[in-house]
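First the structure, which I've put down as structure tokens, then a few questions once you've had a look.
The complex appears here without one of its protein chains, the remainder shown in place.
The letters A, B and C name the chains in turn, as written, and every chain counts its residues from 1.
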Amino acid sequence: MLVVMKKGSTQEDLAGVIGKITQSGLAGHISQGVERTVIGVVGQTYPELRDILEFLPGVEEVIPISKPYKLSSREFQHEDTRIKVGDVVIGGEELVIIAGPCAVETENQVLATARAVKEAGANKPSTSPYQFRGLGKEGLEILALARAETGLPLITEVLTPHDVELVARYADILQIGARNMQNFALLDEVGKVKNPVMLKRGMSATIQEWLLSAEYILSQGNRQVMLCERGIRSFDTYTRNTMDISAIPVVKKLSHLPIIADPSHGTGKWYLVAPLALAAVAAGADGLMIEVHPNPDQALKDGAQSLTFDSFQQLMSQLAPVASSVQRKLPAKPGDKVDQ
Amino acid sequence: MLVVMKKGSTQEDLAGVIGKITQSGLAGHISQGVERTVIGVVGQTYPELRDILEFLPGVEEVIPISKPYKLSSREFQHEDTRIKVGDVVIGGEELVIIAGPCAVETENQVLATARAVKEAGANKPSTSPYQFRGLGKEGLEILALARAETGLPLITEVLTPHDVELVARYADILQIGARNMQNFALLDEVGKVKNPVMLKRGMSATIQEWLLSAEYILSQGNRQVMLCERGIRSFDTYTRNTMDISAIPVVKKLSHLPIIADPSHGTGKWYLVAPLALAAVAAGADGLMIEVHPNPDQALKDGAQSLTFDSFQQLMSQLAPVASSVQRKLPAKPGDKVDQ
Amino acid sequence: MLVVMKKGSTQEDLAGVIGKITQSGLAGHISQGVERTVIGVVGQTYPELRDILEFLPGVEEVIPISKPYKLSSREFQHEDTRIKVGDVVIGGEELVIIAGPCAVETENQVLATARAVKEAGANKPSTSPYQFRGLGKEGLEILALARAETGLPLITEVLTPHDVELVARYADILQIGARNMQNFALLDEVGKVKNPVMLKRGMSATIQEWLLSAEYILSQGNRQVMLCERGIRSFDTYTRNTMDISAIPVVKKLSHLPIIADPSHGTGKWYLVAPLALAAVAAGADGLMIEVHPNPDQALKDGAQSLTFDSFQQLMSQLAPVASSVQRKLPAKPGDKVDQ
Partner (left out) sequence: MLVVMKKGSTQEDLAGVIGKITQSGLAGHISQGVERTVIGVVGQTYPELRDILEFLPGVEEVIPISKPYKLSSREFQHEDTRIKVGDVVIGGEELVIIAGPCAVETENQVLATARAVKEAGANKPSTSPYQFRGLGKEGLEILALARAETGLPLITEVLTPHDVELVARYADILQIGARNMQNFALLDEVGKVKNPVMLKRGMSATIQEWLLSAEYILSQGNRQVMLCERGIRSFDTYTRNTMDISAIPVVKKLSHLPIIADPSHGTGKWYLVAPLALAAVAAGADGLMIEVHPNPDQALKDGAQSLTFDSFQQLMSQLAPVASSVQRKLPAKPGDKVDQ
């Protein structure tokens, strides 16, 4: 943390700042420039200190220089984190393809979709119970059926701290939705279970805020966190959100955590899903999350952004050469030879 | 809802759209323009219908024309909603001044602040237990003490659905924070209690999304909802948030609900609190929420945006003439004559 | 400028950075923290140096600490700049009210408006020739007529470097529109004339970028620059722009230049003009720019945001008490006693 003093600040101001720093158990290192004096704060600072110092007379600005996250930082851990779920490894050479309906409507819809995406090469179905909380536990049981039949692991959104335990019993991966990225009571709870967590980026969260939320989960003891870019809010309204593809290489640089891209929510329009999925993989994403529905035009939720089975299959075949261009590969399909 | 057909869409496309509308129990009214055909959907539509219709062949765009909120709309209720809390009326001629510490630190801090703000003319202390969940119930009890001594009503943030019942027993008004504006599980719960609710605007929520969240609470049966503008996220980083003063007259036009302004969180800097507070009242706000702390430079949270007792008192005296310029008045102070 | 070295950067990296700093004629002051080394750059730095240093091996981040503007900074000049145009002083106790049509349509429209706004107490008509370049010089002559008859000074937008000389001959104040805030070829030219310049904020310009554009004009020798806040682009689409009222006290703190508010363009809706005008003055604006039109519903441009003569007059009478609440006053009206 650096404290920049105002032009014309007095020796008394300087002494006041140094006093407050010392009082906090830290040391202040004065550096006299031509125009300004800067004080380097040496020791383990804490966020509130910034506000406190900024308030003192003679202080122009306080600049934090340590990144506020550690456990999620690549400086802390050089190698990529890999998360194992059943036979699937997230964050390795093989891309992870999470495909499925956005919401549980009926047993038939879920099972048909699970079979189709498995056939096309996805390794996981997904669902968000949001609009269908009525189904609740019943919805989870339908999903469990699909898992039992297809062997595909299950990812499900959890909405309140109270539900974490129940959902963790059924789902392989817990998803924190964009709206809950800073719901710290919920982050607390998922930080205490053993299931891997997928943390979606808040609609207007900076990359740093996103990593701080990941940090929050990691610091509770759960080290199996993956991130998911799903579009940010911008001034343009043509797409529902603006997919921030650049966040993918930025996260890869700053953090060792795996990052997934969700072009379905990221664009809100089915015809943009394939180009953005290809772009995300080209930019270095560790996987994709894609909405698939047997009959998107009859879906009760998010039909406009869902792919049909056919268009999902087509996307998978376009994806293979792009993946191999960036030294990644698609998951093996059911019929593939083992040695692929 | 209006369905705009593509140039060059076919009669078959048109029949498909009309069929889907009819199948949903609604009627379609075709209007043939020179360049395009537009179908008006007559009857009670629902949000998902938009996605479904947008997906059909030949459809260019679907435009919702009814506002998606009703209970919170001024079309639904012409007169301003007034909310009574003890002797205080929110939404009337008298402005409501909510002032207090952002967080409960000690009994002394809370009581000293409550006395000071009461002296200066506020009608309520506020607090957010966020960073201090450790204090939990104890924090609520300290606040209850302040209420008992000063007679000032109490507003407190509630963070999870599970806490609603407890907090509702201590606090007069429940606050939903900006991060929880779309936490529907929490909105559900506060919609079921009798306490008035103050709904803060999400950092990147449109005014329409904000009113939809209010609608959600209203539709659970709780009609005592007030809104609170606390700054939105923009590209500028000089202030923590960008206080959207124009939201105040916009909300007044669209809705009958009272609206409060929070220039402390809205700017993040104490020296901007007073000018923005005056601006908010000039623009028609029904009240203000102001952070006050006996020693802002020692506050554990949000010190940089807190006013001292003195600067709060000064703001109150600047505020009086601005309020009367727009036909509002400040709450009577303890020593004021009753007939004021 | 501070150079923050990466954790784990080598002595060689450090030497490289110090070498580059020395080579640029500056000195580097090393400060060793527990986690990181920070180098303070002492001497007169320049913006490109940041990019150059950031590129060197071992460098984590380069943080500029001097503000990049000087002439426009309040550190450079403590007292408020006051700009005199005829009898009007901009930046003094008296507010400046710039009112008039957005575009020259006919001689009648301009003269009628000039008379009406003068009657109501404005001190200047404004116009932007934009959509009406066809009128060109003829438009300027119509405006000159209005000035001759009413004595009101004239402000006109200038669009290209080539037009500066002509417009400067007719107009008292040259306006740089939001779209041209970073048109440096144009800023160059207006920096060389004697007329005061009103610099509108770009739609997505940070306050710092805005002050840098002012700096650019000031550095050409023209010290009569005033700023105009006219709304920024945000994610919300209810209003055309989001009026950034907080920019007013921020600019007042950072700079000595006068600042005007334009709630007509800032909101795009006539019924929001009055509340935002009152808010701007309450927050410390030195004046207002308001679109007024004899028949807004027949205006060829920006009718939806123009006030009628009646509603303008009403705004002026609401404004007076708000102005006096913040120790400002309205310009004297034609019939007012001299000693007011």
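The working rule: a residue touches a chain if its C-beta (ideal position, glycine included) is under 8 Å from a C-beta of that chain, and two chains touch if they have at least 3 such contacts.
These figures come from a predicted structure and were not determined experimentally.
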For the chain not depicted, the shown chains it touches: A, B, C
Identified contact with the non-displayed chain, of A:199, A:232, A:290 or A:330: A:232
Of A:5, A:65, A:114 or A:207, the one touching the omitted chain in the full complex: A:207
Hidden partner chain, touching residue among C:54, C:87 or C:310: C:54
Candidates B:106, B:237, B:295 or B:317 - the one touching the absent chain: B:237
Residue, one of A:116, A:193, A:272 or A:330, that touches the chain absent here: A:272
Residue ranges of chain C at the interface with the undisplayed chain: 48, 51-52, 54-56, 159-162, 179-180, 182-186, 203-204, 233, 270, 296-304
Interface residues of chain A (partner: the chain not displayed): 204, 206-208, 232, 234-239, 242-246, 248-250, 253, 266-267, 271-272, 275-276, 278-284, 318, 321-322, 324-326
Contact set of chain B toward the excluded chain (per top definition): 2, 4, 6-8, 29, 31, 33-36, 38, 40, 42-44, 61, 63, 65-66, 75, 204, 233-235, 237
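As a working rule, only the chains that are shown with their structure count from here on.
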For chain A paired with chain C, centre-to-centre distance based on mean C-alpha positions, whole Å: 40
Centroid spacing, where centroids are CA-atom means, of chain A and chain B in whole angstrom: 28
For chain C, residues that touch 2 or more chains besides their own: 204, 234-235, 237
